[in-house]
Every structure is written in structure tokens, then in C-alpha cells.
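Pasting a structure here, questions to come.
In this view, the complex is presented without one of its protein chains, the others remaining in place.
Chain IDs A and B follow the sequence of writing; residue 1 opens each chain.
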Amino acid sequence: MVTVQQLAEICGGAAEGDTARQISGANALETATAGDLSFVANKKAAEAARASKAGCLLAPVSFESKGDWAIIRVAEPRSAFARALAVLYPKPPASSFIHPAAVIAKDASIAAGCSIGAGCVVGERVTIGENTTLAANVTLYDGVVIGARVILHSGCVIGADGFGFTLSDGQYQKFPQIGTVEIGDDVEIGANSCIDRAALGVTRIGSGTKLDNLVHVGHNCTIGRHVVIAAQTGLSGSVVIEDYAVIGGQVGIGEKARIESRAIVGGKSGVLTGQVVHAGEPVWGIPARPLKKHLKGLANIQKLPELQEQIRQLEQRLDQLEPKR
Amino acid sequence: MVTVQQLAEICGGAAEGDTARQISGANALETATAGDLSFVANKKAAEAARASKAGCLLAPVSFESKGDWAIIRVAEPRSAFARALAVLYPKPPASSFIHPAAVIAKDASIAAGCSIGAGCVVGERVTIGENTTLAANVTLYDGVVIGARVILHSGCVIGADGFGFTLSDGQYQKFPQIGTVEIGDDVEIGANSCIDRAALGVTRIGSGTKLDNLVHVGHNCTIGRHVVIAAQTGLSGSVVIEDYAVIGGQVGIGEKARIESRAIVGGKSGVLTGQVVHAGEPVWGIPARPLKKHLKGLANIQKLPELQEQIRQLEQRLDQLEPKR
Partner (left out) sequence: MVTVQQLAEICGGAAEGDTARQISGANALETATAGDLSFVANKKAAEAARASKAGCLLAPVSFESKGDWAIIRVAEPRSAFARALAVLYPKPPASSFIHPAAVIAKDASIAAGCSIGAGCVVGERVTIGENTTLAANVTLYDGVVIGARVILHSGCVIGADGFGFTLSDGQYQKFPQIGTVEIGDDVEIGANSCIDRAALGVTRIGSGTKLDNLVHVGHNCTIGRHVVIAAQTGLSGSVVIEDYAVIGGQVGIGEKARIESRAIVGGKSGVLTGQVVHAGEPVWGIPARPLKKHLKGLANIQKLPELQEQIRQLEQRLDQLEPKR
């Protein structure tokens, strides 16, 4: 339970209205009640805000409506709301907790403050940094390295063999997968995602990177820092994704492609084998092309009936002009 | 073991031939033997039926072939066959069974008749309705609510954190995911599917809805009743799918899109952020468009070589008409 005034201080904003009001929770504008904090993210939300029963609103400086709520004006309401939530719903203090139904190899090294859920299997020689959380039923193969403050959601599989075979005498011969996986600090990986170990060397995920559910990262990929990858996207082997790139959902990225820093790949795109997406560039489509070109291409396709009509008219005009046979 | 006559009564059909024949199992037309029931779904199947060694066939009223089989004529053979299977292969009566290798939080509430497989992890304050089945290795995060007669297949993860981050000072700050998931009655969810909890509020799946394997449902989605979603489809955050919609496999649905009731989204389609698919409408493609338009568009693209040829001919005709320089 905190007051509006206290929340304003936490969020670095200016409080207006009943600043002594007690706030005990948080909710969306539509469902918030008198004890709740809510937030106004944009113009559209400003309308919903008018009807909201929230006790306090985090709102942009320009917000004009009046109501029964107290207001805290801030530059970035969404981000401030996240900070407020951390206070209203405090996480229990980190304390080493390994569930008795987790299976941890004797020579795994687990730093202080980690929480490892039931059904987790942690392989030999695994290293896990401080305050990392493994939800239930996570699997870490032998030898993988996990940083500090990492969150791995249930069903994640880190370090399974990469997919490498050579056809020899009519049979696929397994290319041994003797590399490993290294995951930096502050990484979060969604439920049922799979990060394969390198054939040789390391499959690497940089600090601060966030992966959604059901993502596939092939062997020998190198993902930089602060990269975001949405659900069900797949990376073939040896893909490179540089810092701050943003990859949509259900994207497929071919072998040895390179997504440079701060590039943006739209949902469902297909990046070809060896393709380079340039730094800062937004791309979309199958194959992925610069966004403007892709949209222009879509528009051109939709104009095809018009084109057919233009040609028909040209033919008629020519029929008129040509001498009758 | 039942007689053809008894099966006819179960299926609400008319028996012909050796109605006292004993039937002990069921199989496809090609593999059925004398003690088996099989069924004739459509014209194509009628041909296969002629060669079938089944002891009894469920067939449409119009079915004409003759053979050694007994026949039960019904309006909907496939549906009748499903009813017969339930008798020929009775499920053991529901009885509360929690495998000793499942891990159940002390304050989880599990109704009568539930079956919970080995390796399942049921979090704190979870509620599960009557006669629900969790196959092995299912994970339910804290606080999720599961209805009655639900079937969750192995590897399902219900209630993992939604994918919400705000970039602040060059770092992704986690938007706390403090909502939950509520799943209605008679829902079935396929293996390794993931249903994320809401950031605030509830991610909801209505009664009677069926999800295939490896489906991703993002935070704050609302899926209605009797919806069908095929394998590997993904829903971004805050998607709404209304009752009786049918979604194909590998479909991607952007944030806040709305699929109205009884709409049909073809496999591999991409529904854009905020897009509305109207009630009863079949759509297809990336981006998803009304089916007829999409098919017309595909046809137009395939006619492009023809268009190029038409233009070439127009140029030649013009060359003829224009005065020589």
C-alpha cells in the first residue's frame, strides 16, 4: 500500500489531486477500481481513461481530461507504470532455492540467489550466474553457461545437439556436436524455446537479449546484446544477429545470414541464406526486402487488375487506328 | 465386444446383413479385419470400401456397394464412428489419479476425477475443474485456472510470463506480468503449446475450444468458445478470436487483431496488427485477405508472363503504325 505522492516520487513524476490516496494494486484502465493505479499510454487510451474508475493515473504531461482519479504526470507512462508495478507487486527477495524435484548434476556450479523449479534437469559442468531463475521443467544439457539474472521459462531446452548431418553411402552420418551454449546476463527466454549447442565453438546469446516462446536458435548462432526476438521465430545455423536488432514472430532466418545492429525484421519474414540485413534497416517479406520496397511490391500486385484493364484499352485504341483488313 | 445390431443402436442407424456379428475393434478401411468396424466417409472412400475386409461398415444412406460386411447406414458416418469408438475402446472411468512423480503446490485446488501425469508441475493457487487430464510433463504456473474435462497434452506450458519489455536507457526493462490465464471447460490443448499469462487481467480460452500442438497464445488474448486452432499458429498479445472461428496451421496473428465469429483463416496466413477478419469470412494469405481476392491475386501473378507478351505485341503493332523516322 503506497500513497499517490509516494508513487509520484518512485516514478519521477508530478502528482495532482488527492495525493494522499492509498493505492494497493494496478490494473488496465477498463478494469481498474478505486485502489488501483492505471496508465494512459497514448491518445487512444486517453479516451478510455475518461471512463476509468482507477484511483490514480500515470499520464503524459499533455493529458487533459478531468476525473475522480489522482494524476501523476510523467514523460513515459508505460515505463513509469512498470516501475510502479515493481513496488506494488514486489518479487520475493532472491534466495537460493532448488526444488527437491529438480535434478542437478553434482559438478554443476550454481551461484547464489538462483531459483530452480521442479522438474528442471541441469547437466554436468553447467554454470549458472547469480539470481537466475529456471521455471519448472527447464532442461540444460551438459556444459552450457548461463549468466546472472537470467529467466528461463518452462520447457526451454538449452544445449541440445545442433542439426548437422552429412549424407554418406546413402545414410546420414551425424556431425558430432561438441560445442556449447553461452547465455549472457539479464537474458529472458520464453517457454519451450530451444537453443542448440554449437557443432564446434559456441552458440552465443548476448546480455540483455529477450526471446519469446517457441523460438529456435540453431547451432553456432551469435546473437548480440539487447536483441528482441518474438515467438516462433527460427534461426538456422551460424546466423549472426547484432545488438539491438528487433525480430518479429514466425520469422525464418537462413544459414549464415547476418542481421546488423538495430535492424528490424517484420513478422513472418524469410531472410535468405547468407543474406545481410543492414544496420537500422526495417525489412519485411519472403524474401525479406527493405520495408518500402516490400510495401510498394504488395501495392503493385494489388494494382494488377488495373494494369490488365489499361492493356485492354490500349488494344481497343489500336484496333481503331489500324487499317481494316 | 458388441454385435452389429448393438452398434446400430449406439449410432442411431439401420443395420443390414449379419446383424448378430461380433465386433471387437475398429480400423481404417484398408487395415480392418473381420472383427473390425470401419466407416465410409465419402465417395472416394466408397471405392476403398469395396476392397475392405472389415466386418461392419458405417456408411451413408446412399452407399450402394455390396460385400461381406454388415452395414449400418447413418447420416454422418464419421461422427457415428467416433461414437462407436467410445464404446469399443472405453476410457477407464474417471478416477482421481495424481502420479507420485507430479509436483503439486499445497494450495492448488484439484477437483474430483482429475488425472495428473508424471512430471507435471502445478503451481501455487492453481484451480483445476472436474475430470480434467494433464498428460505427463505439463507445467501450470502459479494462479492459473483450468476448467472441467480439459485435456492438456505433454509439454504444455500454461501461464508463463507474457513478452512485454520497454526499452529504457538502452536496456529492456521487464513489464511485470501479474495477470493470469483462465481456461474454460472441455478445452483440449496439444503438446508443447504455450499460453502466456496476462500482463494485467486475464488471458482467456473459452469452453469447447481446441488447440493443436506447438501453438503460442500471447498475453491478454481472448479466445472464445468452440474455436479451433491448428498446429504452430501464433497469437501476439491482446488478440481476440470469437466463437466458432477456425484458424489453420502456422498462422501468425498480430497484436490486437480481431477474428470475428465463424471466420476461417487459411493455413500460413498472416493477420496484421489490429486487422479485423469479419464474421464468417474466409481469409488467406500474407497479409490475410478475403479468400476470393487472395486467389484472384495469385492467379493474376501467374498471368504476368501473358501480360508481358500482350505488351510486347502492342509495341509491335505501334511500331507498324508509327511513321518511319
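Keep this in mind: a residue touches a chain if its C-beta (ideal position, glycine included) is under 8 Å from a C-beta of that chain, and two chains touch if they have at least 3 such contacts.
Computed from a predicted model, the values in this text were never measured in an experiment.
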{"item": "Contact residue for the chain not shown (choose from B:N137, B:S236 or B:Q275)", "value": "B:N137"}
{"item": "Absent-chain contact - pick from B:R73, B:H219, B:K268 or B:R289", "value": "B:K268"}
{"item": "Touching residue (missing chain; options B:V61, B:A101, B:L167 or B:A299)", "value": "B:A101"}
{"item": "For subunit A, residues in touch with the removed chain", "value": "103, 119, 121, 123, 137, 139, 141, 155, 157, 160-161, 163, 165-168, 170-176, 178, 192, 194, 196, 200-201, 214, 216, 218, 232, 234, 236, 250, 252, 254, 270, 286-287, 296-297, 300-301, 303-304, 307, 310-311, 314, 317-318, 320-321"}
{"item": "Residue ranges of subunit B at the interface with the undisplayed chain", "value": "26-28, 31, 76, 78-79, 81-82, 85-86, 89, 99, 101, 117-119, 135-137, 151, 153-155, 186, 188, 190-192, 208, 210, 212-214, 226, 228, 230-232, 249-250, 267-268, 286, 298, 301-302, 304-305, 307-308, 311, 314-315, 318, 321-322"}
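Simple rule for what comes next: only the chains that are shown with their structure count from here on.
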{"item": "Centre distance in Å when subunit A and subunit B are each reduced to the mean of their C-alpha atoms", "value": "26"}
